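Following this message is one structure expressed as structure tokens.
The complex appears here without one of its protein chains, the remainder shown in place.
This part shows chain A:
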């Protein structure tokens, strides 16, 4: 049985490891190295500058502005997305229990809802961005949202949406929520289905209301999944690149109101050719992301003991 075992192992692992090493591991290592140079992308001009790029980053108002927007999204988007996802999943799986004949309608309907809700998850972010760009079109006749508001008599709420400095970031955040709720409906539905039904049965016999069932049974038992979803959604909120790049006025505008870290990095590198500085932004983003993930895990674990 041992005959040729090592030759086989090496033969099977070599190619995947080479491809992975060259295109993923080596860029990862190089990112740290480039971040300590003043590289402008031309061969031979990179000089070691130590932590200068990070010092520059620390002083950069633009980067703090972008980071602040990512943090706003981080505070808002995961909460709203997960809350809606939990709410819908609960209604689709447990919520309809006291209605007559709901056995048939509930089941059939829930499959269709899940199919529709999940849709944004499978189409590309570019398409989502273009669609919402049109929804937010400021023209009161051309823009879908504005013309809809006009048609239902809410003309007063019509706005220039992405062109409005105080609204643009929230408009983009709303698209992020829109795109991901369905994913969590499906994820939480799967998790809810694995909760033993005896628990619900016992709670129902004791006369628990839906409200109690949700907060005393479903949510605590789903906590691990919620926690994973939180990290996943947080990482998405720390990105937002494609949406901002395609939808926002003048990439990150109006007047920097929607600028985010990845966009800053992209423009610094591929528009301004400051590769060393941009690599430092990449390292800073890694640190922000890791800090967020570690804090979430810590915080969530402490919460969980309370149940």
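Here, contacts are C-beta pairs under 8 Å (C-beta built on N, C-alpha and C of every residue); 3 or more make two chains touch, one makes a residue touch a chain; residues count from 1.
Keep this in mind: contacts and distances are computed from a predicted model.
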item	value
UniProt protein name of the chain not shown, from "Alpha-ketoacid dehydrogenase subunit beta", "Extracellular solute-binding protein", "Carbohydrate ABC transporter permease" or "Acetolactate synthase"	"Carbohydrate ABC transporter permease"
Of A:64, A:119, A:215 or A:299, the residue in touch with the unshown chain	A:119
Options A:144, A:157 or A:295, residue touching the unrepresented chain	A:144
Listed residues A:51, A:190 or A:295, member touching the removed chain	A:190
Residues in chain A touching the chain absent from view	1, 4-6, 8-9, 11-13, 15-17, 19-20, 22-28, 30-31, 34, 41, 84, 87-88, 91-100, 102-103, 106-107, 109-127, 129-135, 137, 139, 141-144, 147-148, 151, 178, 181-183, 186-187, 189-195, 197, 200-201, 204-205, 209-210, 225, 228-229, 232, 235, 239, 241-242, 245-246, 261-262, 265-266, 269-270, 275, 278-279, 282-283, 285-286, 289, 293
